[in-house]
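The following block contains the structure, expressed as structure tokens.
Only a single protein chain was left out; the remaining protein chains are all shown in position.
As written, the chain order gives the labels A and B, with residue 1 at the start of each chain.
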Amino acid sequence: MKLILTIVQDADAPKLQNALLEHGLRSTKLASTGGFLREGNTTFLLGVEDHQVERAKAIIHDVCRERSKMLRPLPHMSEMGPVMPNEPIEVTIGGATVFILDVEEFAKL
Amino acid sequence: MKLILTIVQDADAPKLQNALLEHGLRSTKLASTGGFLREGNTTFLLGVEDHQVERAKAIIHDVCRERSKMLRPLPHMSEMGPVMPNEPIEVTIGGATVFILDVEEFAKL
Partner (left out) sequence: MKLILTIVQDADAPKLQNALLEHGLRSTKLASTGGFLREGNTTFLLGVEDHQVERAKAIIHDVCRERSKMLRPLPHMSEMGPVMPNEPIEVTIGGATVFILDVEEFAKL
């Protein structure tokens, strides 16, 4: 038995929880902020059998991996009046930090 | 030294914290949601000496174990008018998921 502790962006949390459930993996979400990733993240606790570790990591990677997104910036004001940017910019979103710990004992009480 | 991480229903959390304290075990509660149990659960962190592990598990079992409760359903409306159920139904409440981890080092700083 392993305990997987993974910190992901809030925006990816609901999709990750669903994807894990679809593969029979139940997780608990803790409200968390700052640090490993940008502000607004969620920490998942996930207890899995040893042979499920690679599957869990694959699901986390699929849903949460760092990826680029093209964003068209909002117009903003300069001293000369509104500035209309016409070039979308590339931003990085997602990312997951994963700690895998050995569980000495697991019980349903 | 062991770290016990246990996820229980919100309704059982205050009673569990008190029962642990009465046995000299101090715990920290983390707000958590979903997954191992129904929505609305609490994750406890509990650092104990090796010889206290069985006592801690017994307390968690006493307070939080899955148990049945007879509930009389609230009346509800059908197209034919209010329906008054006269049979109480059995529901399952409680339950605790417990992970016990080895602590390499413990300190009060």
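As a working rule, a residue touches a chain if its C-beta (ideal position, glycine included) is under 8 Å from a C-beta of that chain, and two chains touch if they have at least 3 such contacts.
Please read these numbers as outputs of a predicted model, since none were measured by experiment.
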Subunit B residues touching the omitted chain (full complex): 1, 3, 17, 26-31, 45, 47, 101-109
Residue-wise, where is subunit A in contact with the chain that is not depicted? 2, 5-7, 30-36, 41, 43, 53, 57, 60-61, 64-65, 95-102
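Here is the rule we use: only the chains that are shown with their structure count from here on.
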What is the size of the turn, to the nearest 5°, that moves the C-alpha atoms of subunit A onto the matching ones in subunit B? 120
CA centre of subunit A versus CA centre of subunit B: separation in Å? 27
